[in-house]
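A short write-up of the structure that comes next.
Complex shown without one protein chain; remaining protein chains in place.
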Amino acid sequence: MTNQEVSSLNRKGASKWGTLTGRSARVAVALLPLLVFMGIFFFAPLTAVIWDSFQSNDGLFTLQNYADVFKEPIATAMRTSLGLALASAVVSAIPGAVLAFLIESRGSDRLRQLISSVAGVLANTGGVPLAFMFVAALGAAGSATGLFKLLGLDIYTAGFSLYTFWGLVLVYSYFQIPLMVIVFSPAIHGLRREWNEAAKTLGATGSQFWRHIGVPLLFPSFTSAFLLLFASAFSAYATARAMTNGTIALLPLMIGNLLDGNVIFDEVNLAKALAVAMVVVTLLAMVPYLIIQRRAERWQR
Amino acid sequence: MKIFTRRQLPLTIGLFLATLFVLFPLVSATEFSLRQPATSNYGFANYIWFFTAEDFGKYLGISLGLAVVSAIILLVILVPTVIWLNLGGARFRGLVEFVSLLPLVIPVVALAIGAQTALPDFAQTDEIILGFMFAVLAMPYAYRTLDTGLRAIPLQTIVEAARGLGANWLHTIFRVVIPVVRSTVASALFMTLALSLGEYTLTSLLHWDTFTTWVTTMSQSNILGAIALSMFSLIAVFGLLLIISIFIRPTKSNVVAEEN
Partner (left out) sequence: MNLKRVVAVAAASAVVLGATVAISTPSQAAVNYCKVTDLKTAGGMDALVKAAKKEGALNVITLPRDWANYGEAMDLFSKAFGIKITDDNPDGSSAYEIQTIKTAPAAKQPDVVDIGVSALNGVIGAGQDKLFADYKVANFASIPSKWKDASGAWYGDYNGIIGISYDASVSPAPTKIADLTNPAYKGLVALTGDPTAGQEPFMSVYAASVANGGSVDNIQPGLDFFKKIKASGNFTSVKATGENYVAGAYKIALTWNFNAPGAIASAKAAGKNLKFVIPSDAVLAGTPYIQAINAKAPHCAAARLWEEFIYSANKGKFTADLKPADLKLSGSKLFNTIMGGQNVFVSGGATPILQDLLTKKKTLIDGPDGLNLPKGVKIQQPSPDQQVTGKALVAAQWPTL
């Protein structure tokens, strides 16, 4: 949208929107609600956590908590958490992307809208209910386990277990795949039908269209959606807590144990340093996400 | 049949598999909730147990109310911002997206502890604070959904038309734009509903009682009842969703809709 169009819009509207300084004021007014809201309910708590992470138990300034982040078993927990996030993102991004494509390209409007709402609800499942659902289905005496047994396959003897790293990846996919559908659908939606038609008119086959136009255009959005799934799995807490008993070392669980446990009571500030470490890692994943997204924006408009 | 055409078949298969994957754990868990050991058959005894429990309506009402509050907060904050982003503030899209994704970077337990320390006492004395915290948790999804929805409509045209006819901004947003994207608004509402009925960590750490904490208290000695309550939270939202989606008109598609 050009500046001329913007100002023509404004001229018809309220008079307070005319001048150059008015534009900065406009920016401030438009962004203010969001920034104030996040400032109070997100940044203030985050700052409290960051502040405490630099305190020792006696209230003195210290960097010891951060030094401890690199020691075992925290280092293992960091590696496992990163691994879990990566695995979950890979395992969920591909089916999610395929599903999003199929729904966006071939689904009716009503279906697309229904899926959007259903995905929104599923993306928020987690914790004890989700854990129990999977125990009921794939636990040692689960219904799916029983079905497999009927077909002659005992998955537990074969080495499968729900309460392992890969079991957790499977459970996470229950909310990760819907998340992928929600996040990736707009990109597909933007892949205009006109481009396919134009390519066809110029003589391209279906696979040529995809190789030269479709995939390159979708790839950035796919990557940024992937990074979002990564961040989501990395900080997932309630589900991991409900599923395991600590034999899988995960950072959010460690933080929970130190902040809200019954055994260790004097490492609260270490827990906060861990939380800050998690924030840093996730931010590092977010930055490429945003850069890629902005580039993908241009053709999506 | 239309869903079995060469074109539609992949979608049909995909949806079938997805539905299987979604429903299987749900049905397995629900089977437990329908067990009635006392009479050795299946039935709704566990559901009746909590439906008729003293505070069921009260706590369900609290959670539903909080869901509505957080949905309203999200809409009030995000809709004007997203409209502005799509009309002329495109330069700031990156910043807004970044800010909207921030709630994903911090584990909920740390956010709760931070909130206890950082928020002033008066902010912690009314349960409505949970509405604000839920809005924070739902922010990433809500922003995404609203942005998608608002980009799918000819926003510029509608706004120009409304303003040209003399409507002020408030009128334009609430009486013109929002009704056009009401399916998007409904999606955002369902997300906050699902979140509110399932959120436990933040609620309990901030010392509040909602439906979720009530479920935990009630579940203490009644295992099958506990399962029934968990399933109810999920099924209730889905049920509402199906009912309301019948009444909401969807927005149009513009996607690659070709033979491949």
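The letters A and B name the chains in turn, as written, and every chain counts its residues from 1.
Simple rule for what comes next: a contact is a pair of C-beta atoms (placed from the backbone, for glycine too) under 8 Å apart; a residue touches a chain by one contact, two chains touch by 3 or more.
Please read these numbers as outputs of a predicted model, since none were measured by experiment.
For the chain missing from the display, the contacting residue among B:Leu15, B:Ala90, B:Ile178 or B:Leu205 is B:Leu205, taking the whole complex into account.
Listed by residue number, the positions of chain B touching the unshown chain are 32, 35, 37, 113, 116-117, 121, 124-125, 204-205, 207, 213, 216-217, 220-224, 226-227. Against the chain not shown here, chain A presents residues 57-58, 72-73, 76-77, 80, 128, 132, 135-136, 139-142, 156, 161-164, 242-249, 253-254, 256-257, 259-266, 268.
Operating definition for what follows: only the chains that are shown with their structure count from here on.
Between the Cα centres of chain A and chain B there is a gap of 16 Å. Remark: chain B residues 7-8, 10-11, 14-15, 18, 21-22, 24-29, 31-32, 73, 76-78, 80-81, 84, 87-90, 92-115, 117-119, 132-133, 135-136, 138-141, 144-145, 147-148, 151-152, 156, 159-160, 163-164, 168-169, 183-184, 186-188, 190-191, 193-195, 198, 200-201, 205, 227, 230-231, 233-234, 237-238, 241, 245, 248, 250-260 touch chain A in the complex. Partner chain B is touched in their complex by these residues of chain A: 1, 5-6, 9, 12-14, 26-27, 30-31, 33-35, 37-38, 40-42, 44-49, 52, 98-99, 102-110, 112-114, 116-118, 120-130, 132-134, 136-138, 142-144, 174, 177, 179, 182-183, 185-186, 188-189, 191-193, 195-197, 200, 206, 214, 228, 231-232, 235, 237-238, 251-252, 255-256, 259-260, 271-272, 275, 278-279, 282-283, 286, 289-290, 293-294, 297, 300-301.
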